[in-house]
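Just below is one structure, and these are the notes that go with it.
Shown here: the complex without one of its protein chains, the others still in place.
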């Protein structure tokens, strides 16, 4: 399945875009997604840390991704 | 010596005035003053507590009072 | 001057207080705003009246500010306190503290209001429908 990934902050700089499309297996997990992204955008591995949000909630590595989920890369936040 | 005593809050109600004059011995202490005031205005003894200020500073019971000192009765404060 | 301490008879203004403590070096400001509640111990309050021993109140508030400067790395401290008659919802006190980092601002601000309520010669009379009482005066 084709999944759109939203990027914010430094992740947007790393991707060179605020949105990229990734091809994932139907039963892919957050872990699978991170592995693919880090392969394609190695600078992701140099972040202090980063999270993935699914439908506006922080997701765990084992969570599954479904078609039409809204996926976002959340680098370390620094609001306030 | 004649000493003017300023009164605030409930002390003003007890004295019936914002200022009263008391005749004190020249070497009088805060303790002596309190004793005289409580004799003359027994309702003072019913306060939760009260302090005496000399020249805008809280005074201790053993402190001496001098002519021209500014003396004030400070009932429990409740600002803020 | 890094303190502004005033007793005022007119309405206190929060924005003015924040503007006064802010500087280009400031990273965080904590502001405490006291307000007149419509009840005390379940009883309806009509209004409050504040009275101050003015010169000593200013001097005690200045002491508290200096104690705060000694304890926390804060930049500016403002204390504005009303006197006179206040209606429900009016503001008896505003304390604003600026600092490079927020922890100092929070801690100093809370110290200042807690200590002010214990030591500064200001008195509050609560006016009820059926009487009035000087707060904290009686045991």
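Letters are used for the chains, namely A, B and C, taken in the order the chains are written, and counting of residues starts over at 1 for each.
Convention: a residue touches a chain if its C-beta (ideal position, glycine included) is under 8 Å from a C-beta of that chain, and two chains touch if they have at least 3 such contacts.
Quick caveat, the model's predicted, so the values are computed rather than measured.
Enquirer: Kindly name the visible chains that come into contact with the excluded chain.
Expert: A, C
Enquirer: At which residues does chain A meet the chain that is not included here?
Expert: Against the missing chain, chain A presents residues 6, 8-10, 12-13, 46-48, 53, 56-58, 72, 74-80.
Enquirer: Even though one chain is hidden, which residues of chain C still touch it in the full complex?
Expert: Output for chain C: 13-15, 18, 22-35, 37-39, 88-89, 98, 100, 102, 105-106, 109-110, 113.
We take it that only the chains that are shown with their structure count from here on.
Enquirer: Draw the chains as points, connect those that touch, then say whether the picture is a line, ring, star, complete or other.
Expert: Its topology fits none of the listed shapes; call it other.
Enquirer: Using Cα averages as centroids, what's the distance between chain B and chain C in whole Å?
Expert: Computed from C-alpha means, the inter-chain centre distance equals 26 Å.
Enquirer: Taking each chain's centre as its mean C-alpha position, how far apart are chain A and chain B in Å?
Expert: Whole-Å distance between the two chain centres: 72.
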